[in-house]
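Have a look at the structure below, then the notes.
Every protein chain of the complex appears in place save one, which is left out.
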């Protein structure tokens, strides 16, 4: 059974301002097209106002500046954020911890907090510490001495190798691997000798990592995923990489070893970043770009290799005209030759 | 024990025309080089006829227009398709369902069809429905209320999250994740607030998805993988994406949220597609391309950003000559300057 709330109660979740009957009971939130009687909907931007007019919802969350509307509304500068909070409210489930299933394996010396859910076929290695309310879904593997903070959610088949540290309220999506060996070999003639990877991975609080990602443990020291980072699926983060707070990493990005990424950086889909460089705070890297050297804070880059986005746009536009430029060049060469010959003739 | 068939019976599998002894018994199919006595082989294209002459196979599937050949043959316009059907015939195993292993976990209210195979260490959440003859290999996880259609094959460690729907005769290769959360956050100052992902993934009949792929659930509504789609490994499909029937997606492709891909589209390896665009029916996108805007039906694009393939080929050819063009340009500038000076001198 899902939660129910009055319009006034919902507005309080995000500090919105109610217009109309604040005691109206609401039982869910849905899109403009799909919301029905008894539900609230939301309009992200005033320019799409027409779509709002047709909604069957009983109320709407709307931008602060929207003209008046016949149904009850909650005004807010950020309707999308309001949607996130209201949807989370309706989706919340009463805490129903399953405890430790008898078909899970729990190693010696493991400390387990209160109200956890440890499903069948979970493997928890010796000396692990699992915080209150943590959820370990089926097939999760924790190596020796792994720490998982309170409220963290490890989806099915997540692997966290020995000694790695996962903070509080972290979400690791299915199949993600934390703490596999970094890719490091010393040459011995034609052969390669493995460099033991004795470091760990530290994932700070409120991080969310997508499905089937890989985050390698450090050669020495730590690979460091700081507070609030969000990554999409199939992302690769190499050994000893540091990623700053609130950075966003889109799907299939690869970051090579020992690179340091600042706070609030955005890396677009399929971006590649070489090792041993720094990307400054607030930088934005366009999809499929290849970053080969340091990036100053706030820079916006595209291309492979990457350079400033605006210049890249112009260069790309010119690129598509290259065959034409080549023809023009050949033609100009002919005209110059003709001029040179005429002038020489005249002189003679 | 594998099957055996006469030449005539094999021809009937794909509507081929036998030349020679149709009662010849055949016990397997192999390549031109590896087939031996009692086996049949196949020649995909007439131009490789020489390789056929050396085969030790007792018979061959050949293109309809191949000149006469001394051994028994089956003629067909599409020998490769014939190979697929004949090989499938020889590879088929008698149905030997394992039933539900006692080491699997089956939640409450689960409905299980006939002749299924549910291996050890499979987790089936509450309220799931598993169709007849479905096979769930070890380590498969189904969340709550997942539906798996008849004859579908979920390889080891496949994860299907709550409420997702998998059609009939679907193949999901190992490690693939269906229904992980879409990548969606609302900004709240510098921080990100998670948008609950309340939609699902629907996979229609006869879809095959490669190993270690990820298909995100919709924010609201559904991510929709239509009938007959084939994807290779490590493919990422974002939330609310729609992929049309019989579309082919090669390895490591990424498709961002809410994009709609038509029927019979082909996406080459490592292609990236941005969110919220449409790719029309029958379009073909070359490997590593980056698609940033709508693509009309039937278009063939390459490059990042992508543009028509033929123009891209010419632009790429010119790109490799760019340093030379730059030198030519500098040289022409000098020659023009010289001309300008000569003309001015002459005037004086």
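Note that the chains take the letters A and B in the order they are written out, and that residue 1 is the start of every chain.
Operating definition for what follows: contacts are C-beta pairs under 8 Å (C-beta built on N, C-alpha and C of every residue); 3 or more make two chains touch, one makes a residue touch a chain.
What you are looking at is a predicted structure, and each value in this text was computed from that prediction instead of being measured.
Per the touch definition above, the residue from A:6, A:46, A:91 or A:180 contacting the chain not shown is A:180.
Shown as candidates are A:161, A:200, A:225 or A:287; the residue that touches the absent chain is A:161. Within the complete assembly, A:252 is the residue of A:117, A:145 or A:252 that touches the hidden chain.
Residue-level contact of subunit B with the missing chain is found at 30-31, 34, 78, 80-81, 83-85, 87-88, 91, 103, 119-121, 137-139, 155-157, 171, 173-175, 208, 210-212, 228, 230, 232-234, 246, 248, 250-252, 263-264, 269-270, 287-288, 304, 316, 319-320, 322-323, 325-326, 329, 332-333, 336, 339-340, 343. The set of subunit A residues touching the chain not shown comprises 105, 121, 123, 139, 141, 157, 159, 161, 175, 177, 180-181, 183, 185-188, 190-196, 198, 212-214, 216, 220-221, 234, 236, 238, 252, 254, 256, 270, 272, 274, 288, 290, 292, 304-305, 307, 311, 314-315, 317-319, 321-322, 325, 328-329, 332, 335-336, 339, 342-343.
Methods note: only the chains that are shown with their structure count from here on.
Computed from the mean C-alpha positions, the centre of subunit A lies at a distance of 26 Å from the centre of subunit B.
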